[in-house]
Every structure is written in structure tokens, then in C-alpha cells.
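Here you go, one structure.
Removed: one protein chain of the complex. Kept in place: all other protein chains.
The block that comes next holds subunit A.
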Amino acid sequence: MQDTAVAVGTGASSRPAAQGRLARIWASHGAGYMFLLPWLIGFFGLTLGPAIASLYLSFTNFDLIRAPEWIGTANYARIATADPKFAAAVKVTFLYVVLSVPFKLAFALLVAILLDRGVRGLTVYRAIFYLPSLLGGSVAIAVLWRQLFAGDGLINSLLAQFGIEGPSWISHPDYSIWTLVVLSVWQFGSPMIIFLAGLRQIPTDMYEAASLDGASKFRQFYKITLPLLTPVIFFNAVVQTIDAFKAFTPAFIISGGTGGPINSTLFYTLYLYQEAFGNFRMGYASALAWILVLIIGLFTAFSFLTSRYWVHYDD
């Protein structure tokens, strides 16, 4: 990093020097850029390019087959004023984010604290607890969830032992969203790993001093662990919130692509997918996608703005 600063400072005065600067940058960073190349190609070709194309398409009427037809802001106007399904999808998605993120983080933190107490075979437990995060987004798990929470699934068989006759959880509009929240919480692995690393960073002498002063375990957690962990909590919250907004597979598989019953699992991304590939409205779906980008952006910006009131960076 320091090398670059020097090179820029000395070479900015004249042209040959500028060329020399480029050569020097190449000499010192060329290999780095070459290593970056696969990622750069991927970023420009597969992310940025399509993103710009979708921004253009969002102002068109595009049915995938005929050429896109420019219609100005009509798609956005319809989303804002005349699309009840958009409202339904936003409601379901917000509910999902608001329910799944806090539960998941709390659970991940709880497990991390338990593991941090020096359990024997920590690495094994860590791997086991991380496993659902690797599997969780997959189709197979969503199918499994269907089996668990269906009318005569495993959950109801267990409840039956206690004489409770449960409904078909995944296909009842009052409960279906909860099965998706549980599925999300079950994938607590990646925030847990990060929490665990964060807990390890907290100096043990603080706890020792606190115990000497007679602070209870709960007070120690509340006064030491939590404040010092806030940067990690903040990071996890932002990442998980973005992930939750983007969730698609579980709702798609569990509802069979419908978002039902009665739109109760109609995630925003699922609605977007239906519009694009079910109803051939690629232009409208692109507009929906950009609205989602905007929503996530606003949420993230809001988190960062409020963060200085509750996140403590240890300087």
C-alpha cells in the first residue's frame, strides 16, 4: 500500500513520468491484477453488465421473445400505484426479515457463547453446527422441510405424542411463514462462527476484573460481552438482513413456486421470478428487482447511520 502512495506522489508531474508510473504500477501490481482477472471478468461480465442491462429493461415492456419496447417509467408507476401483489410480497418479505434475522442472530450468539466456554472437541461441534448453513439453501433441505411440516409430517407425529393435533404447517396461511423462519434460524452456522471469533477477541482480563468486583455472569454478559461484541453483531445483522431480503429457494420449493397458500409465502424474489418467467414480463420484473435493490440499500444505509449510536469500536 505504501509503495503506491510513493509512486503516485512522485510521478504526477509530467507525462513521461506518468507513463513511468503506469509501468511501475504494472511492475509492482501486475501480477495482482492478473490474479484478480477471473474475478474482474466475472464482475463485469456476469454482475455489472447484466445489472446495467436490467436497469435499461426496467423501462421497457419485454416479453423475452420480441424486442424490448421503451415505455418510460410505466413499470415503476404500476408498482407504486396499482399492484396489490407487490404490496403482498413486500409485506411477507418484511415479516420474514423482521422475524428471521433477530431470532437467527440470538440463536447463533447463544450457541457461540456455549461453545466459547471451552467445550472439549470444539472444532467438531463447530463443524456440525455449521453444516446446516452449507445445506440450508439447497433444494433438498426445502423438500425435507415440506416433509417435516406437512399434515402427517414428523413434527405433527411428535405433537401427537402429547395429544396435540397440529395443522399442516407449511400449507396453512397462518403458519407457513413460520416454517420458513424456523428453516432460516436453523441455518445459524455462519453468524455463529463470526460470533465465536468475536468472543475470542474479548480480553479475558476484563472478565477477571469484573468477577473480582463481584459482577454476576449475567451482568458481565450485559456490560462486557455485549458492548464489545457490537461491531460483530452489526456486521452479522447487515449481512443477514440482506440475505433475508434475497431469500428465494425455500419459499419456491415449499410453496411449489406459487407463494401460497394465499400469498403467505410470496417472497419478493418469488414474485419477481413469477413475473419474469411465469408471466413473461421481464421488463416489469427488472423494475421490481431495482426496487428491491433500493429497499436493501435504504435498509443498509439506515443501519450504518444508526450504528454510531450503538456500535462500540474499541480503539
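To be clear about the criterion, a residue touches a chain if its C-beta (ideal position, glycine included) is under 8 Å from a C-beta of that chain, and two chains touch if they have at least 3 such contacts; residues count from 1.
Heads up, the rule we're going with is that contacts and distances are computed from a predicted model.
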| request: Tell me the UniProt name of the left-out chain, picking from "Extracellular solute-binding protein", "Allophanate hydrolase subunit 2", "NADH-quinone oxidoreductase subunit N" or "Peptidoglycan D,D-transpeptidase MrdA". | output: "Extracellular solute-binding protein"
| said: Out of A:Thr73, A:Ser157, A:Ser211 or A:Asn279, which residue would touch the omitted chain in the full complex? | reply: A:Asn279
| query | Quick one: which of A:Ser54, A:Ser168 or A:Gln220 touches the chain that's been left out? | reply | A:Ser168
| From the list A:Pro50, A:Pro102 or A:Gly256, which touches the chain that is not on show? | A:Gly256
| remark: Touch rule applied to subunit A and the missing chain gives residues 63-66, 150-152, 167-168, 170-173, 256-258, 260-263, 273, 277-280, 282
